[in-house]
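The next block holds one structure in the form of structure tokens; read it before the comments.
All protein chains but one are shown in place.
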Amino acid sequence: MKSFEYFKVKTVAEAISRLRDNPDGSHILNGGTDLIIRMKENHLHPDRVIDIRGIEGFSDINFSEKEGLFIGACVTLGEMAHHKSVVEHYSLLADAAEMVGSGQIRNAATMTGNLCNASPLADTATPALVLNAVVIVEGLTGEKEIPVNEFFKGVRRTSLEKTDVVKGIRIPYEANLQGSFHKASRRKDVDLSTVCASGVKIGDEYRLALGAVAPTPIRLPQVEKFLRGKEINQNTIKQALDLIDEEISPIDDVRSTKEFRTHLAKVLVQRCLEQMV
Amino acid sequence: MKITFTLNMDVIEHEVEPNITLLKMLREDFDLTGAKEGCGGGECGACTILLNGKPVVSCLMLAVQADGQEIITIEGLARGEVLDELQKTFISTGALQCGYCTPGMIMTAKGLLAENPDPTREEIKTALSGNLCRCTGYKRIIEAVESAAKSNG
Partner (left out) sequence: MKYVGKSIVRVDGVKKVTGDLKFVDDIKLPKMLYAGVKRSPHAHAKILKINTILAERHPGVRAVVTGKDFPKRAGLYLADKTFFAVDKVRFAGEAVAAVAADTVEIAKEAAELIEVEYEVLKSIHNAKEAMKKDAPIIHPALGDYKVVPIFKTIPGTNISEHFKLRKGNVEAAFEKAYKIFEKDFYVPHIQHTPIENHVAIAQFDREKNLTVWASCQSPYAVRAALSDAFDVPLHKLRVISPAVGGGFGAKAGTTLEGIIIPLAMKVGNRPIKLTYSREDEFVSSYVRQALHSKFKTAVDKNGKLLAVQNEFIWDGGAFTEYGVNIAKSAGFAAVGPYDVENIHCDSYAVYTNNPVGGPYRGFGMAEIHFGIEQNMDHIAREMGMDPIELRKINAQKPGGTTATGAKVDAACGLEECLDSVVNEIDYHTPSEQPADPNKVRAKGVACGMKAPSMPNNAGSSAVIRLNEDGSAFLSVSAQDLGQGSDTALTQIAAEGLQIPVEKITIKTGDTDHTPYEWQTVASRITYSTGNAIVKACDDIKSQLVNLASQKLDVLEEELILDDEHVVWEKDPSKRVPIKSLALGLQLADGSGIHGPIIGRGTFVPEGVLNFDSETGLSEKPVVFWTYGAYGVEIEVDKQTGNIKVLKATTCFDVGKAINPELVKAQCEGAVVQGLGSAIFEEIIMKDGKFRNPNFTDYKIPTSGDMPEMTIKIAENPQYDGPYGARGMAEPAMIPAAPSIVNAFYNATGIAMNRLPLTPERVVNALREHNK
């Protein structure tokens, strides 16, 4: 690992000011499980690393029906996955969080980090997409909220400015939410998703998202539009699955061919839909 | 930079460069070589230690992140010649072979039992799935954790 300056900041303002001093050479350190690998492998060599884990409120997680769920930027995936309100009201998010890496990784890594990495196969991204999560950001011009549906811009690219600090994620509460998370991987535990998927039904609205089938995790607008107001049965599932090819653009890599990813995308969407019956 | 942290119950003040991992600091500066580097990428769990009671991989943590935290390594489990219950059951069930993954495995199990003193077999399997062992086939490791849970209970 190349040498760098390390700042353990106490406030958001201090973090922003450290970022502003050297926007291109700075990197925020949260759980570190992705950043440190990338620094060790020399893919990243920031001049300064800004550790945000000491900022007050960043480790908060709270829920109310009115405000929904707030997950502070530094809440670990392990803590989030076992949080009573998450398990009760957002079970698909808890399930997704439990599928990220190992227990040790989940004791350090965070959902905010998982989203900010903007990996196409981020496990917590698909639940965030279907739950219409909002990324709470503070930057040079003050606080802003970025819907997660507008957050991902490409492989490892987000809509964040270099001087932005993500404070946490808010997820609205839905009373009658039915949903599930599904993951296909080579090995049952501690593996990257070959494909992952989330689906929810809220009233007559269906929301579906897939990971690892495009440069970013994506929603499936055509499938959702087709399903809207329809009853889930063999026939509608089949028609919905036929629309998937048009919505995804998977690639070949060491984990899978694009053909197999397409197959898995359909299997997982089918599983999401079947659970809504 | 200077950090202050608790290491196996001792309060330590230490000077360390920011680009040193916690694993490297423990092994090189403190001769605590129980935590091993098996992959350097958080995939094998051989470097697992407890950070504030929770298992984490020390290869993916900067040493400076230990500032203000409490760290326990495998060397901090036994009290002199009196072994921790998990250490005893790992021996009595034969839950080790080459021994390279063993310290990390025990630390993960320690973290599990602290949080969930009476885990099911499936919970143990899931909790230990971040610790690779190439020798044992895991059966005796799981039995050792079950047996330690029973003795603790």
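In this document, chain identifiers A and B correspond to the written order of the chains, with residue numbering beginning at 1 in each.
FYI, contacts are C-beta pairs under 8 Å (C-beta built on N, C-alpha and C of every residue); 3 or more make two chains touch, one makes a residue touch a chain.
Just so we're clear, the structure is a prediction, and the values are computed from it rather than from any experiment.
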Checklist outcome for this item: Touch list for the missing chain, restricted to displayed chains, reads A, B
Checklist outcome for this item: Among A:87, A:146 or A:267, contact with the omitted chain is made only by A:267
Checklist entry - For chain A, which residues touch the unseen chain? => result 184, 186-192, 194, 254-257, 260, 263-264, 267
Checklist outcome for this item: Absent-chain interface residues of chain B come out as 27-28, 31-41, 43-44, 46, 73-75, 77-78, 83, 86-87, 90-92, 94, 96-103, 106, 124-126, 128-142
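The rule is short, and it goes like this: only the chains that are shown with their structure count from here on.
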Next on the checklist: For a test of understanding, state which residues of chain A touch chain B in their complex under the given definition.
Outcome noted: 1-6, 8, 29, 32-33, 36-37, 39-40, 49, 51, 53, 78, 101-105, 107-108, 188-190
Checklist entry - Which residues, counting only chain B, touch chain A once they are in their complex? => result 1, 17-21, 40-43, 45, 48, 51, 54-57, 60-62, 64-65, 67, 108, 111-112, 126-127, 129-131
